[in-house]
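Omission of a single protein chain aside, the complex is shown with its protein chains in their original locations.
Which chain is which? They are A, B and C, in the order written, and residues in each are numbered from 1.
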């Protein structure tokens, strides 16, 4: 099913980039969970566009209106529903996209799938704007997880090949991530921003990698085989536009190692079973082992660039040069950081519900 | 849900490594599809253990018995059910594993999750042996897809850092993959086998990468957001034990590129819309674009190694050295190749059912 | 999962009776289906309160606002989302219901389930008002089914023991159902209205039965066992508050018959296989046989009555007399008629999607 996620909760995301509103419903949430709307807004603002030099100047409030599911500041058992009105739209920019698909975008595949009935404005339902309702759901789950001592944080691991320091897999430094620009190493951050500026000057864009860590997780979450934590997280993270790779722990690097290097030895520490290293990213057999969970998501460079590109006219069946108009981030990686956190929070909360959240 | 996969079909896998039998049920398959049991057996044999120098000497027939779903050589609309009896088991090898978990295995997480009631013998339900019923389901889906001109093939992209040639993303050379050792470049294959032998001598193991390609896919398969092809394939591929990373097209490499490099230009070719490159791996916005689909899965080194390792005694709550007995592959990557194909075949067939398979 | 329905489509209903808005999302709908908003409004008006002497005087517009899923009057592939603002609420009426539950209502069970965090105003998420978004989804499905020649109609089969004529199971007279008061026999309708008035005078309420028929269905819809048409329809019809029984064809009456009486003989008619009677209600083995589908739903009498009733004070743990204030229908059966049609339309549309709606 398309824009629906969850085994124990049911998240449904709706909206088109330039439609009346975007929003989400979130069913299956226990009653009595507190909701801090200010904290949620602060989380959403991390994703919001137009905040600084590296993102699109389009400016929307991204202030959710809750229509259902709350009573007196707590969840009430009814499905949560929240919407964000689309106020700042410039549909005229996208008039020709139905005929001349943007390379790297869903324009062409949407045309084939929906037979020309899709809403092309701003990418329609495929727009990165749909990550805003994902962040509403994820921001709430994040609050509820934090109240249980489960913390989720992410940073930019790389942009355009410039690498940040990595999280310490034994003790991820969530509190060290910059609030202005989410990196661990400010120097790396400065180099990344320079790379983004350079790309913008060149009418181009750059991609990157987001690394995410979850601490405070109990051991025993997840199911064997297709219900494993890796698969559940990967499914929702691949729901974020532009993600082309997801890896856990050592990930692809593990493929180069020997078993004696990659295996995490067990040992007792203060009466608790821990591992001496954390190459597995906190997951063995699809199930959490109580160590920090770590994963990385590869974000491709924003496909909307201002350079002329080669495309086709679908109606005329011939090649055509395309110049994409409109406002576009030369790099969406910084804004993707809270989105990855949101996705992880939803997946983890869903897993915890299975154990009978109390 | 744990060992269940699919939106339109419902695959359920059951069994423990040393239990009475392993098997699968596959519901939601149209009636009237032919089943070639010999071809299926040939496919299963590619995964079977004990065939050569680089895999475990344990030898099982892996010959499935179909209990349901077939009539006169065709699917009959009833759920398919098939089992493989476990004949060659040596449970004694695993007696101490419930107390002293193997590093890198699910022994510890199973203990926590199942409170000591899990079946530890051979890894129980977490054993790689459970990929045999996955291959039954996938081998059937592969047959049915091939009858529609959709071909799936995989090869070893790397073992222990030794790299095979990559598939040509525009025209993957499925037919060039070796049947004895599944690589494109026999010299790379020889080097890989040497690396495996070396690891075995060192009582160690090695990991690798499997690259998989699907050709002949129609454009328009997949759904936006959480129903995208990447997420669906990732979920099932992460169901294969030892997979720690999944990437599509350029994957993590795309994070280093600029948009102008990574975007695949469109052009007309013989009246058809194609892309000039295939960095996206055949998927845009979660939906196939008609180009070959390509993905890679990272396989960690086999955690069962014969070297002494550091573990703990759960009952005594103290550190303990562990020597894993039993027969184990020093490298499971070659046997994982058909398993990855099977997983891809199931995911693709599930997606095709949504469009009303005829 | 709670307020979510569907195998191939995903319907999610949200809202509380006196919250900001009620609404629905409907995912999995093909693109390119036309939407006639006027026709939808006419359908919703059949359910709307305050239209006549037998229903509550509360008056709301019930005019849905579509937020997503439409472009230029057609479905565009994005999930449909529509809301209805709640404008005419009187929350004060319900202040004491959290402590003193109304007999026959969900007040008590909601208190237990949600631990006192539920929204009691107007029944919160359990209110009959939530059938309005069900009618948005169902009204759309009904339009799309009608375009394929599949017609759905219902009538009041009984109120307070006064019985309408039954549909002819071989050729249900959908067009004969009254538009003012949905019965086949106007005299029965007059007697029903008299019974409702009588109950209102007595500060009481009455229940009834809705009979629903679907014509023009292809044979072969539905799945064996738990995917049968009866089970799928029953699940959604039981989602309508106050439904306590669902039966198909002869239903409970079949339990009195002999096989020779109940079996529907087959015969050829104009080259087509038909049955000579239709005791099975168009379903054999859970699968449609091409004859009209018929089912009946029992609606209990409205639990909100103005007579004093015996209840308890949950806070004080003692018995307490309750007088329910607020405006309530003495009989909701007439308004339930389009809701049952809506539920049937959604279930049938969901089944048709499985066959690859074109």
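Just so we're on the same page, contacts are C-beta pairs under 8 Å (C-beta built on N, C-alpha and C of every residue); 3 or more make two chains touch, one makes a residue touch a chain.
Owing to the predicted nature of the structure, the values given are computational and were not obtained by experimental measurement.
In the complete complex, the hidden chain is touched by one of C:42, C:194 or C:225, namely C:225. In the full complex, the hidden chain is touched by subunit C at residues 1-5, 7, 13, 101, 103-106, 108-110, 112-113, 125-126, 130, 158, 160-161, 199, 202, 204-209, 219-220, 222-228, 230-232, 234-239, 241, 243-252, 254-268, 271, 273, 275-276, 280-281, 283-290, 296, 298-305, 307, 309-312, 314, 317-319. Although one chain is hidden here, its contacts on subunit A can still be listed: residues 8, 77-78, 224, 354-358.
Touching the omitted chain from subunit B are residues 1-4, 10, 12-16, 19-23, 25, 27-28, 31-32, 65-69, 71, 74-81, 83, 110, 113-119, 124-125.
We adopt the following convention: only the chains that are shown with their structure count from here on.
Subunit A and subunit B have Cα centroids separated by 26 Å. Contact of a single residue of subunit A with at least two other chains is seen at positions 1-4, 13, 110, 113, 125.
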